[in-house]
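Everything on this sheet refers to the single structure shown next.
Just one protein chain is left out here, and the rest sit where they should.
The block that comes next holds chain A.
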Amino acid sequence: MNASKISARNVNVFYGQKQAISDVSLDFDSDVVTALIGPSGCGKSTFLRTLNRMNDTIANARVEGRIALDGEDIYAAEMDVVQLRARVGMVFQKPNPFPKSIFENVAYGPRIHGLASGSAQLADIVERSLKRAGLWDEVKDRLSDSGTALSGGQQQRLCIARAIAVDPEVILMDEPCSALDPIATARIEELIHELKGRYAIVIVTHNMQQAARVSQRTAFFHLGSLVEYGTTSDIFTNPRQERTKDYITGRYG
């Protein structure tokens, strides 16, 4: 196996005086889906957002430690945040398509990064991304309709298509199914399976069954620290820590 795609070392995150993450070290590999689980407020979403520097938008957030993407420190002064976010895409908890057409939603990323030369190539990228997100057959006849007119599950797949249109190396998913019904959730999980081979995927989830279904590695967070990290089957069948066992058996959380 190659060196890790993303490696985090001794990461601390503070919101003002309050410490949200303490001393977390984690490696994420390409071609693997890693699930971050833990009770509410345990810092798993905060940690996810440090991986593409979305925490920069929060005024009093401060990150310490080293996070490297392919060996490059992403918090280094010379790191271009725009480029970083193109390489590390993100899907959010609530589907948030732009209030523009379906086509424009997907074409936006390639367009601002100048990835397509000419409209034919752009249309090509849009079609490929929508196909990969499993949405093409449902929307191919109404690409000019508003993205916000789709159903919740379709909107979330549109957001995934938007994220993969810029050809990222890593996709971060912040509880992508928590606002969706079980059928739409199943579609997204299927999609994660299909995307697995191409990208390093990190998914935050509240739903332990979901973590067990979609991921190969699982990290359990509690009160801002990493309690246990291992293969998903180990975590769910043979947890080493008492706290992990209590959580996955439903004692708390």
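What we mean here is this: a contact is a pair of C-beta atoms (placed from the backbone, for glycine too) under 8 Å apart; a residue touches a chain by one contact, two chains touch by 3 or more; residues count from 1.
The rule is short, and it goes like this: contacts and distances are computed from a predicted model.
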{"item": "Chain excluded from display, named as in UniProt, from \"Phosphate transport system permease protein PstA\", \"DNA helicase\", \"Amidohydrolase-related domain-containing protein\" or \"ATP synthase subunit a\"", "value": "\"Phosphate transport system permease protein PstA\""}
{"item": "Given A:I125, A:C159, A:L180 or A:L226, the one touching the chain that is not displayed", "value": "A:C159"}
{"item": "Contact with the hidden chain (one of A:G38, A:P97 or A:P239)", "value": "A:P97"}
{"item": "Option touching the unshown chain, where A:N10, A:Q83, A:S144 or A:Q209 are the choices", "value": "A:Q83"}
{"item": "Touch list for chain A against the chain that is not drawn", "value": "52, 54, 57, 59, 82-86, 89-92, 94, 96-99, 108-109, 112-113, 146, 148, 159, 162-163, 165-166"}
